[in-house]
Each structure stands twice: as structure tokens, then as C-alpha cells.
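Below: one structure in C-alpha cells.
As you look at this complex, bear in mind that one protein chain is not there, while each of the others sits in place.
Chain lettering (A, B and C) follows the sequence in which the chains are written, and residue indices restart at 1 in each chain.
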Amino acid sequence: MDQPTDEVLLDIHRRMVRIRVFETEAGRMAEAGKIPGALHLYVGEEAVAAGVMAHLSDDDWITSTHRGHGHLIAKGGEFDRMFAELFGRATGYCRGKGGSMHISNMDLGMLGANGIVGAGPPIAVGAAFSTKFRNTDRVAVSFFGDGASNEGSFHEAANMAALYKLPAIFVCENNGYGEYTPQANHQAIVDVADRASGYGMPGVIVDGMDAVAVYEAAGAAIERARSGDGPTLLECKTYRFFDHVGVRGMGLSYRTDEELEEWQKRDPIHMFEARLDELGVLSRDDAAKIHEGVLEEVRAGIEFAESSPLPDPETLLEDVYA
Amino acid sequence: MDQPTDEVLLDIHRRMVRIRVFETEAGRMAEAGKIPGALHLYVGEEAVAAGVMAHLSDDDWITSTHRGHGHLIAKGGEFDRMFAELFGRATGYCRGKGGSMHISNMDLGMLGANGIVGAGPPIAVGAAFSTKFRNTDRVAVSFFGDGASNEGSFHEAANMAALYKLPAIFVCENNGYGEYTPQANHQAIVDVADRASGYGMPGVIVDGMDAVAVYEAAGAAIERARSGDGPTLLECKTYRFFDHVGVRGMGLSYRTDEELEEWQKRDPIHMFEARLDELGVLSRDDAAKIHEGVLEEVRAGIEFAESSPLPDPETLLEDVYA
Amino acid sequence: MAEAAQREITYVGAIAEGARTILNEQEGAFIAGEDVAGAGGVFGSYRGLLDEFGSDRIVDTPISEEGIVGLGVGAAATGLRPIIDIMFMDFMGECMDEIANQMAKMRYMFGGSAKLPITVVTMSGAGMNMAAQHSQSLEVWLCHLPGLKVVTPATPYDAKGMLIAAARDDNPVFVVMNKLSLRNQGPVPEEAYEVPIGAAEVVRAGDDLTFVSYSRMVSEAVKAAEALSADGIEAEVIDLKSLQPMDTDTVIESVQKTHRAVVVHEAVRFAGLGGEIAAQIQELAFDDLDAPVARVGAPFSPVPFSSVLEQTYLPNADKIAAEARQLLGM
Partner (left out) sequence: MAEAAQREITYVGAIAEGARTILNEQEGAFIAGEDVAGAGGVFGSYRGLLDEFGSDRIVDTPISEEGIVGLGVGAAATGLRPIIDIMFMDFMGECMDEIANQMAKMRYMFGGSAKLPITVVTMSGAGMNMAAQHSQSLEVWLCHLPGLKVVTPATPYDAKGMLIAAARDDNPVFVVMNKLSLRNQGPVPEEAYEVPIGAAEVVRAGDDLTFVSYSRMVSEAVKAAEALSADGIEAEVIDLKSLQPMDTDTVIESVQKTHRAVVVHEAVRFAGLGGEIAAQIQELAFDDLDAPVARVGAPFSPVPFSSVLEQTYLPNADKIAAEARQLLGM
């Protein structure tokens, strides 16, 4: 795996910023009571989605989690239709039927956020089966959390992917918590990657705050998958800066502010921007401009959503069957 | 772990012979049309049940599988009530309601054969939780197959047992097949024990045809569990001499006769008897006498079953609720 | 008790009180589930219990529903009295084997030798924009399984009393709570009491028709009854409370008086429990009926996210009243 080109670095940066700004504003909207239901934000974990998705095209598939906006954005999701979905509007990606926990876009190869922890990996295995069945070189990436790694569905999916040598990549976003339960209280292991050998696939651990590290490790795993050598379990050590649901970052009772502050020092976007600056790829000023530009896009997305019509009640019974 | 004493060796031998003779005659009865339903026989795998159960008392718990007679016999099950159950009689352990796939005896600490592959491990975790909750030094052993190791329920149970450091032992009876599917077609790994490290527990591989090896490895795992050090995954490499269901051993299409013959050369009872003879613990003649004695017991059991009454139809709705 | 009953607490507080009662009373009782300990339950149902009873008895689990229920089954069969929390009823999909094939059947398969004093607490219902996978009412899956009991508290009083009754019962009992009711206030005695499993209650008397309901829809049926009252129609409202066993007698007695019945639940109407109830009513009170037994339930779609759709989806007082009016030819 070569070092990422400048173009790739800028691309990764852009994806991360898009996630950060979208999520931050989405959090605001939720706090303002404009987004109903449960909102699981991805802030802090941007390097994972961005580093992986930089390798994928619309023809590659991903499955996501309850914390799914970041994956969709990194896969090319547009702010306007995303916000429209979170706002429950008819113009949303799911016509207002899915909301945050089911946001999806088939054209972008995004097989949905998922309200069921652990439900994604078996579906990704199905998508990988599909691309292999048709002899394409497309892959399927399944994102899931440290908590989800304890669901039996993950186990079954991992075993099947290895058995059939499917072009699947299992990306564990280990943010140290399943809801309010720290990893040490939900599994006796430290590295989820240790589970890989039990399925007969490589397990790789990577710093999930370092977008380049994620990019490189994901690249190797995806390359392996595309060449028919089967799946990889890629564990990205990361952290969520906000609460499990909604925004509040500090003052949570299940983790310390110190812990958060330690992780925030390694903010994936700050670290990446320092690096880009150092490399002369993107100056601080230009980075700031990108944030501003994205913020404008986000605001336009919110405006689109707010001015979009609510679903017609008549559509309730549509989309149940093809 | 010390070497087993002569007494222990004779005890293990007896348990194995009891299983072998019971299963062989049960198979005959099924072929004669006297036992209805599905009968999964344990012949060939006796060393596993015997070697493990030699360490347990009635206060220790086990969960079993669809292939459960051997476990119950080794745990102290009586032939008469076992045959009565297989024959569907009112005098059976389950009053004729369970049959082969649900045969059980709570007084012996046997939490049932189970028709659902993989359902046992979580229940064993519950039993282990129970003994720990009450501060006893009792353990729970869960038997399951290579096929069952691919069920998510096994994964969840193993993770929980390790997390809580429960006195549980996961005994994988790897007989190389799940029904008619060879292991290589259901998992990409060779050793199920490789899964242990993914839960944070030791994984041990043992020759499942060698009763002493099983006895020693199980002893270490049980000792570990009793002293509060948590679970072990113990993989016993074994083979079933009969078909998945019922008896026919040779001429099966999913495995070769040569393969069976190779394994039969390592018949756990023959090997063990050779060793006992060599050690001067039990002569060939005395061994033969034990077989004969057990056969008589088995015949008496069958007679008991055959002369037992069928369940009263009125009992249909009993035992649904306490 | 009259005075104690004046005290009002929330539905979620009543769950905690019921749990506390049982933990104090039964030394084999423990609570296990995702985030029940450190977080006190994601709905707050078990707040404070970890401090009071310690981590041996209030047990956070991994996200492993099948493992959790299996743990409950194994612990119950070996002498403990587990209270298992399945956060959202929708997650039963992850553990239906341990529920349907183990918990419900073990005693029977073992010819009566096993006893399974296990209580499962879970949350049903829509109305919070939680969309298709966090809003379901799947009680019919459970009611169809011999070996299980199923209760559905509609009030804080019942939440506490039925949880206590369930946990004292020697059988597996599902206590299906309703998440939109969590903040509801109601009178709840401080002392321990049971709301008996298997007994329905007439919560509003009336002569003109009978609403048969359970869980949150009871209050919607009462609202519908009040609206009808303005038109001179007096509806009797029955809260079934316990779905399995079901107190059919109370229902039939009412219908024999009113001659008309509307069965109301939030669950999808098709193949919901309402079919069973309606079928029983016409079986047992055919000659008393002046009109077919009507049913109000959710339409045949998953639960949608957007409020406008979700409100269209949900049964409510207006829809119940409209159904009643149609039944009465109004």
C-alpha cells in the first residue's frame, strides 16, 4: 500500500469535515427540538468512516449502525436529503419513514443505518456474496461497534465470510463503550481484533483517530478482499466525543471528563490538519475555509429540510411491498 | 493434575461401556421401529462424556445437545427411565413428553438434551452464574458440537462466561461434521479452540478418543473453574461411528468408509481397554464381563420401558405451568 | 392503604419500586440486562438499585440478548429468580429461541421436573419517533407460546404490582411495559402488593358498548369513552392487564350487558391478539351480540419515523370513538 497522494489526503479531510460539521449541527437541531427520536452522533470517530470510504465507490456496499450519519456522509450522502430525513420530511432519503436510525441510500451503496445492534454484519456478508456471485471486484464493508462484537450475529457473519472467502471487511469502531457500559464490563478482552483468528481471518488493529493509518489499513484489507483472499477484521480504536445519544460530552457519569479530554487531544481532524499543514498539503487557513464552506452547505441542507413538506399521511401504507 | 487412580480409570471405563451398550441397543430398537422420532447416537464419542463427567457430582450442572444420551448416562442416568423416555412411556424421565432430544434429569444436574443446536451454552452460563451467585464451588459444563460453534449463541455465552469469570467449561465435541457437512465446509478454521482467545479464556485441544487425555484436560479446566479463575474452552477431537441420525455407519455418502475405519482403529473403548489391560487395572476378560453386565442392565431397561404404560392422554396439558 | 395510595409516582418509578421490593424479598432474585446497573436502565427503570444491592445482583450484560435470556433460563432452572431486562421488545428477534424453545418449553419437555421462576421486563409501543425497530408491540408472539405468561401494565400502580406478581410467580412471566407511559404519574402504595396475573379490570362502567384493551391503549379507550359520553353513549372499558392467562369471563360478562364490543390494541391489527379476543367474544357471547366485534389496531405497515406518519399509524381515542360510532350506526 502506497502512501496516500495529496489528492487522497484532501479527499479524506473533506469527508471528515463534512461529518464533523453535519453532526455538530444535527446535534444542535436535536437540542432545539427540531429532530425527534434518537440521534447517535459520530463526532470523534470521523477518521474511521473517512479513511475507509476513501477506497470505495458507489458500487461497493456498506452496512452501518445506529450511529450511521458519518458512514453515509463519507459514502457520498448529501446534506439536504439527510437533514430532510432526520427532520422527518417527505424529501428525505427514506421519505421520512426511516429517520436517523435507518438513513440509507441504495444508489450510494449504503445499506442503511440500523437500529439493531449487530444486524449489519450478516447483511454485509450477503452483499459480499452478491458481488462475488457476479464476479465483480466490489467489496462490502460492515461497520459495527465494540458492543456489537458481542452479538451472535457478528460471529455468524464473520465465520461465513471467512468460510466463503468473501470480499467483506469487518470494521470494528471500538470507542470503548456500548451505550454507558465500558468495554471492560462487556468483554474480557481488550482487542476485538483478537477474535479474527477464531474465524480464520487476519485481525488488524489501527489507531482510529489517525485517518492515514485507517486509510492504509483499510486499503490493505480492501485490496485483499478485491483480490479474492477473503475478509479482514479491522479494529479501529476510537472515541465518541458526544454522549451515546445526543450531544452532551462533558459531565457524563459513566466516563470521566479527563478521559474525554485525553481523547480530544487526539481529535482526528485536528491531528490530520496539523499533518496536512506540515506536509504543505493544506494550510490552516485553507482548512478553515473548508470548514466554512461545509458549514454553509450544512446550513443550506437544514434550510432545505425545514422548507420541505412533511410526508403526506397517505404515504403511510406505501413502500411496505414492492 | 495427578494421573487418574485405578478407581477413576475403572469408573471412566464403566461410564464409556454404559454409553456404548445403551446406544447400540437404542439404535437397534429404533431400527426395529420401537423408538420413534429422531435418535442421535453417541457411539464413538464416549471418551468425552466419560472423561469429563468423572469429575462431576450431581450438584454440578451440564447442558447437552441433540446427541445427549451419552451425557446423561455419564452423569448417572438410569437405563430404565432413559429407555422409557425414548419409548415415549409415562415412566420416562420426562414422562414421555421430551423423548431423545429433550431427555433430562434435574436431580442429576443434567439440564437436558436440546433439539436446538447452540441453545445449551447460554443456559450453562446461567447455571454457572447460579453456582457463583450462591458461592458454591460447583461448575457448569456445556457440551456442544463443531457445528454448534458457529451459532451466535455460543459466542454470546462464551463472552459472558469469560466476562463474569464464571465456573463454566465449554466442551466442544468436534466430530468433524455438522449433520452431513464436513467441518471444512462450515468454518475456515481447523481448531475450534482457536476461538477461546477471542473471549479471553484458555483454549485447549485434546484427543477426544483418549479418555485419560480428556479426563486430565477436563480436570484442569474444572479445577480452574472451581477456584474462580473462569471458563475454559476444551475442544475434543472425536468422531461419530454411526450416522448423524440413527445407526448406519458404513456406506454414507458424505464421508468415506476409509475415514470411518481410520477412526475406528482408535475406538475410545478399545484403546482404553488395551491400556487398562497393559496397566494391569482390568483384564480383557474382566472388561468383557463388564460389557455383559451392562448389556444385561440395558436389556432390563428395555424391558422396563416396554412394559411401562403409555402416558395417559389426560397428562397432555400437565407440566405446562408450575 | 387509602392514604398510601394517595402518593403519586411515575410509571418508571413504579417499576423500580417493584424491582426493589422483589430484591429485598427474594434472596435469589437478581436483575440482568444491558445497562441496567451502572446506568440504572436506559429508561431509568432500575435507578439506584446498583448502589443498594451491588453488582452481584444488578448485572450489566454485554449486548447479547440470546446470551442474556439464556443466562436467565439457566439461572432460573438452577434455583435463582432472575429478572431479565430486554430493553426494547423489538430486540426479542435476537433471543426468540431462548424465549420460545427453551424458557417456554423446558418445564414441559422435562416432564415437569424443572421450574422456571423468571421474569422478563421489556418495553413496547410507538409514539416517540423511534421508527420501525424500536416501536413494536409484538405481544402476540409471546401469547401464542404455551409455557409463558404475559402481562401488560397500563398504570404506575399496575407496573409495580404486576412486576411483583410476576417475580413471585414460579413461571416465566413477561412484563411488557409501555415506553410512552414512563412519565405518567399515578397513585402507588409504598408497601408491597400484587396485581394478580390473570384478572382483568373494568376501569370504566358503561352499558352501551365494551372496549376491551390493554397497555397504553386503555387510556385512549377511556378518552374515547369520555368523548362518546358527550353523545350519551356510555362505554364500559376493560383493561385486560394479563394477556396470558386471559380473563375472558370479565369480558364476556360485560359484553352480555352491552351487546357490543370493540377490541383495541396498539399492535398491528392483522394477526394481532385482537383477533383472539374478538374470536372468543363471538364464540362465547354470540347470541348477546347486536353487532360484530370490532377491532382497532395499527395498520399493516412497519412503524414510520416522521411524526405525521407515526400519528397516522397509531390507534388513538379518535379512531376508537369513530369505530364505536360506526358500530352503533351513528
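The working rule: a contact is a pair of C-beta atoms (placed from the backbone, for glycine too) under 8 Å apart; a residue touches a chain by one contact, two chains touch by 3 or more.
Since the model is a prediction, treat every value here as computed from it, not as a measurement.
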| item | value |
| --- | --- |
| Chain not shown, its touching partners among those shown | A, B, C |
| Omitted-chain contact residue, chosen from B:L41, B:A54, B:C94 or B:C236 | B:C94 |
| Which residue of A:R95, A:R195 or A:R255 touches the chain not shown here | A:R95 |
| Touch with the omitted chain, as defined above, among A:M160, A:A196 or A:I269 | A:M160 |
| Selected from C:I118, C:A131 or C:A166 as touching the chain missing from the view | C:A131 |
| Selected from B:R14, B:K165 or B:H186 as touching the chain missing from the view | B:H186 |
| Residue, one of B:G27, B:G44, B:G70 or B:G118, that touches the chain absent here | B:G118 |
| Absent chain, residues of chain C that touch it | 90-94, 96-101, 104-105, 108-109, 131-133, 138, 140-141, 143-147, 244, 267-268, 270-280, 282-284, 286, 289, 291-295, 300-302, 304 |
| Positions on chain A contacted by the hidden chain, ascending | 61, 63, 92-98, 102, 104-107, 111-112, 114-116, 119, 121-131, 133-134, 140, 152-153, 155-157, 159-160, 163-164, 318-322 |
| For chain B, residues in touch with the removed chain | 36-38, 88-89, 94, 96-99, 101-102, 114-118, 147-148, 150-153, 178-181, 185-187, 254, 310-311, 313, 315-317, 320 |
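Methods note: only the chains that are shown with their structure count from here on.
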| item | value |
| --- | --- |
| Chains contacting each of chain B and chain C, listed by label | A |
| Between chain C and chain B, distance of the C-alpha-averaged centres to the nearest whole Å | 40 |
| Approximate Å spacing (C-alpha centroids) for the pair chain A, chain B | 45 |
| Multi-partner residues of chain C (each touching 2 or more other chains) | 61-62, 64, 66-67 |
| Overlap residues in chain B, where contacts from two or more other chains coincide | 152-153, 156, 159, 163 |
